[in-house]
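One protein chain omitted, others in place.
This part shows subunit A:
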Amino acid sequence: MTDAPHVLVIGGGSTGCGIARDLAMRGLEVTLVEKGNLTHGTTGRMHGLLHSGGRYAVSDQASAKECIEENRVLREIASHCVEMTGGLFVQRPEDPDEYFEEKLEGCRECGIPAEVLSPEEAREMEPYLAKDIKRAIKVPDGAIDPFRLCVANAASAQEHGARIETHAEVIDVLVEDGAVVGVEIKHDTGPGKRVHREPGSTEKIHADHVVSATGAWAGKIGDMAGVDVEVRPSKGVMTIMNTRQVDTVVNRCRPKGDADIVVPHETTCILGTTDIEVDDPDDYPEEEWEVDMMIDTLSELVPMLANARTIRSFWGVRPLYEPPGTGTTDPTNITRDFFLLDHEDRDGLSGMTSIVGGKFTTYRMMGEKISDHVCEKFDIDAECRTADEPLPGSHDFSILRDYMDEFGLRSPIGRRSVERLGSRAEEVLKTGEPNPVVCECEAVTRAEIQDAIDQSGSDLNAVRIRTRASMGNCQGAFCCHRMAHELYPTYDEPVAYEAFDELFQERWKGERHALWGEQLSQAMLKYSLHSTTMNADHDAVRTGSAIDFSKFDSGQTTAVAGTAGTETAATDGGLPPANGGDQ
């Protein structure tokens, strides 16, 4: 291993983690650095669609073919992250017939299984589709958990010797004699797992090659290296519903448009999306009209959405890219293809490659191409194995077992835990300790929380993305504090409270886009529980204020019930009682 070239990958999204896994499996020395948690950028902010390719079957057939190919691969290697829901392209009466025919023909040309359904057949599959739909095309779309997938790729990379550093922002790209030789990073805490209140540090990491897999942020890394990478970040909203109004991915069958997809995801549905170019991927408006558009437009397909409860909304930034000089004005027309930018060929700067554009569904293929490219640079002849080797959690797991009894869990908690953990279920759940439920909405138990804490330190958002705890209907009202309790005593009291506050604020960021009706009532309950019942908003420890205890009621004279002569003397009126009541 010591002779192998060292590759530094920037970016802990699906692409970066996919590259890290691929290169590590090929025997290279790999370090991955990510400024936030894994999935922090775009991966953690998508609708979780595993494309069949149907969406691109008219406009971009090359992408469509890649999608169906990778769709089949991911079902095998990432089975514990995928739910094969199937998908429908639904035509409404006002949607053009020609497009429907083109879509069907396109699917067939790209090798995407496609079947035309009558409105009756479509509504038999999805009873809440509008009554006046014209027809539908059934395709093998699915739902995929981007968090679980990303974490599994990183875990696999680690198993193959990679170093993964999250909360490690690149603050400089090191260039010597016209070549990139590494990066300087700033560890939020540590190095190592993130632990609140531990001091951070900076570190220079030298590498034989640097791969920037930073998506919408590629321009910023490019700037540090002195090269221009013209990404065209484009934002899109996603609105999460409180339940699964549909169990199949429902697409609108018409030429490109906003608000044209509903993806069932775990206990929820995700409505998407918009496509608006933004200047800065870290700073763009999250707008009310976007949320309203999701509900109003998609209720044309699924009318019950109009009055259904949404639990939060979030925005993601697509890492769109087009070669200089293409000049597409409408971001919806920019290609979804990915580009490998060899900065040596392109800019005369050796030692660094950027990857931009692309789609989540084809992350593994992108990883393979980049890894081929890097191996070629070092004249390494190693086969890509990522399409054949299952991810951790997705190993053969077909034997039916009674997990409820085995792990002492009630159904459906046991079922949901095992679905999330896949082949890791036994390793995680068999702790020999009581295993109470921590998050009721998402059926997450202590053992899963502890497993996530082992992986990621005191960062409860990292625990959240690994387990789904606090992502259900109550948005953490009843479990944010329970999750913090699980940090203790591995981490001490100040860390547990700081971690709680961070998670609580993070949940609020999305909740506030869903504040009306039932969810506003839920938000008020959450606020009351944490402010009135627990006084988290005025906690003297957290606000750093001292209390003059002598100014408050110290109780009236009381006796310990039933113990004659055991008087706990406590005087009225503010004087502290005599210490030690019992004899």
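One rule holds for everything that comes next: a residue touches a chain if its C-beta (ideal position, glycine included) is under 8 Å from a C-beta of that chain, and two chains touch if they have at least 3 such contacts; residues count from 1.
Please note the rule applied: contacts and distances are computed from a predicted model.
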| item | value |
| --- | --- |
| Missing subunit (named according to UniProt) among the choices "Pyruvate ferredoxin oxidoreductase, alpha subunit", "Glycerol-3-phosphate dehydrogenase subunit GlpB", "Acetyl-CoA decarbonylase/synthase complex subunit gamma" or "(2Fe-2S)-binding protein" | "Glycerol-3-phosphate dehydrogenase subunit GlpB" |
| Subunit A residues touching the omitted chain (full complex) | 288, 292, 295, 408-410, 413, 433-438, 445-446, 478-479, 481-482, 485-486, 488-489, 492-494, 496-497, 504-505, 507-508, 512, 515-517, 520-521, 523-525, 527-542, 545-556, 558, 560-563, 566, 568, 570, 572-574, 576-577, 579-582 |
